[in-house]
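Only a portion of the chains appears, each positioned as in the full assembly.
Read from first to last, the chains carry the letters A and B; within each, the first residue is number 1.
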Amino acid sequence: MNNPQLNKHGELQHLLSTEGLPARILRDILDKAGEFVNVAEGREIRKVPLLHGKSVFNIFFENSTRTRTTFEIAAKKLSADVVNLNIGSSSTSKGETLLDTVDNLCAMHADMFVVRHSTSGAAHLIAAHVAPDIHVINAGDGRHAHPTQALLDMFTIRHYKKEFHNLRVAIVGDVLHSRVARSQIHALTTLGVPEVRVVAPKTLLPTHVEKLGVRVYHDMEQGLKDVDVVMMLRLQNERMQGALLPSAQEYFKYYGLTQERLAQARSDAIVMHPGPMNRGVEIDSSVADGAQSVILPQVTFGIAVRMAVMSTLAGGKQ
Amino acid sequence: MNNPQLNKHGELQHLLSTEGLPARILRDILDKAGEFVNVAEGREIRKVPLLHGKSVFNIFFENSTRTRTTFEIAAKKLSADVVNLNIGSSSTSKGETLLDTVDNLCAMHADMFVVRHSTSGAAHLIAAHVAPDIHVINAGDGRHAHPTQALLDMFTIRHYKKEFHNLRVAIVGDVLHSRVARSQIHALTTLGVPEVRVVAPKTLLPTHVEKLGVRVYHDMEQGLKDVDVVMMLRLQNERMQGALLPSAQEYFKYYGLTQERLAQARSDAIVMHPGPMNRGVEIDSSVADGAQSVILPQVTFGIAVRMAVMSTLAGGKQ
């Protein structure tokens, strides 16, 4: 079976998931992002013309100002024209099918779609449908994947840890409902991290999660023992008063990241979070703002990584 | 009486309606759009600087992501600055009058307004009010007019049929509530189409529609007999369960465009639809996606036609 993310030359055609992407593609994106970080931190020239004259459509069937904004900034820094579409309030409410909406946007000369949808597989469906000169980036689909988040996490890890092959990484929290966790696990294993742990109560883990190549811990102290990287997950509000969790306070008691628990990890371990944080639920403020936190650099690197993904898809040479 | 759409030199000052526009103006816009289609399909340079430094304000008192987006793309391809205003949620809700809102936007150095409003005549009212260096484009007002839709339809017909003077054209569906149909009829007759038909049940036709210069058919097979162009209209959801129509299924049974009915038309007839489509209500999927459908090219041509209208108004030379 063909990989829907690669063209016949083995180049990236769409970014839909970190699952199934060769390590070479991941590394190329991280390398290219590294060049943009320098651009982004330079004070004189911060825009590059790599996507000048191209149209990037942010089509968000599910609202996310934060994610949409990072893609918008990345596209503008590449000199693309950006069109933001909140499709929830548009034609689909008039009875038009998803693929008719996509066909219409293609006919408007879109070059790239950034798609966020509450249904797993939506970005794949769109990618399978569009013409070969249109590229699709999955900005989060249901519980399935959020590959640019995982790539910026990988960039952050490489920035601080240099190598992947000697790391112990713990992913902590609601793995069950998290597209971020799935994309992180695939990226980490592809890039050669020898030990990936998931740390969560049983009710927040998928069945057979071990088959993804991870070690399972239900005890936070044990799960963090000697790790190099702690990747926290956001606990979504709607989980907190459901059948899966007794309360936010109870969750923090057992799985909140405190300084005491972090002391189990290596002394140079870094702490990551995809945001937005629930302080006092999954993470203590002293850790979020502490010396080991790299949560804000993640956001900055996210711009560079999205620039790298877009310019890779557009075939842009630097 | 002066034509509010032309300046004293007979040049286009505002685009409010296809009614009353000389054929010369319509042809000039189609010719200019033809040049932009080449620009738009070229791969290297797709933006032109004709409106650089100009501000285009999309003021939508009625929400329409699709139409707003096509104008936004067209304006950005002309290098204009685009400001999107959803006025429904803004000052008018604070008690400000429509003309005060317009005065304020003029004072912000708008060069062009693209106006969508649920009240017929709103664009005319605004055009009559603004200073002479500000241009107004009607993007749909009530049941009155939607001239850029009609112009892109004319461009599409000319693209596929080359001439207007030898055509039979059928407009099918809810003519009564359609600003699109009114604008199409005026454009077709002005450009010299000898036979324009409307095909609809009596409840969906305006009284005295014949006075617009069209032939009336209530039977779809007869109405499509030997036509060169089939222009479908969208059936709005709110009509489907009212007093005017028994049901969507019943409508499809008598007025839905199927392959069998389309066979009544000339074998090289083209099928058009302004979108968004209700598949299985006014049009069958096999026709919408069939070889005679030019529905997606309409969308593409719509960008070029809107670029042509904007650059004509701005007096831009190519």
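The definition used in the following text is that a residue touches a chain if its C-beta (ideal position, glycine included) is under 8 Å from a C-beta of that chain, and two chains touch if they have at least 3 such contacts.
Not measured: the values here are computed from a predicted model.
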Oligomeric copy total, full assembly; chains in place: 2: 3
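The rule we apply is simple: only the chains that are shown with their structure count from here on.
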Whole-Å gap separating chain A and chain B, where each centre is the average of the chain's CA atoms: 41
Interface residues, chain B side, partner chain A - complex: 40, 44-47, 63, 65-66, 69-70, 72-73, 76-77, 237, 275-279, 296-300, 302-303
Chain A residues touching chain B - in the complex, by the definition given at the top: 52-55, 81, 83, 85-87, 89-91, 94-97, 100-101, 103-109
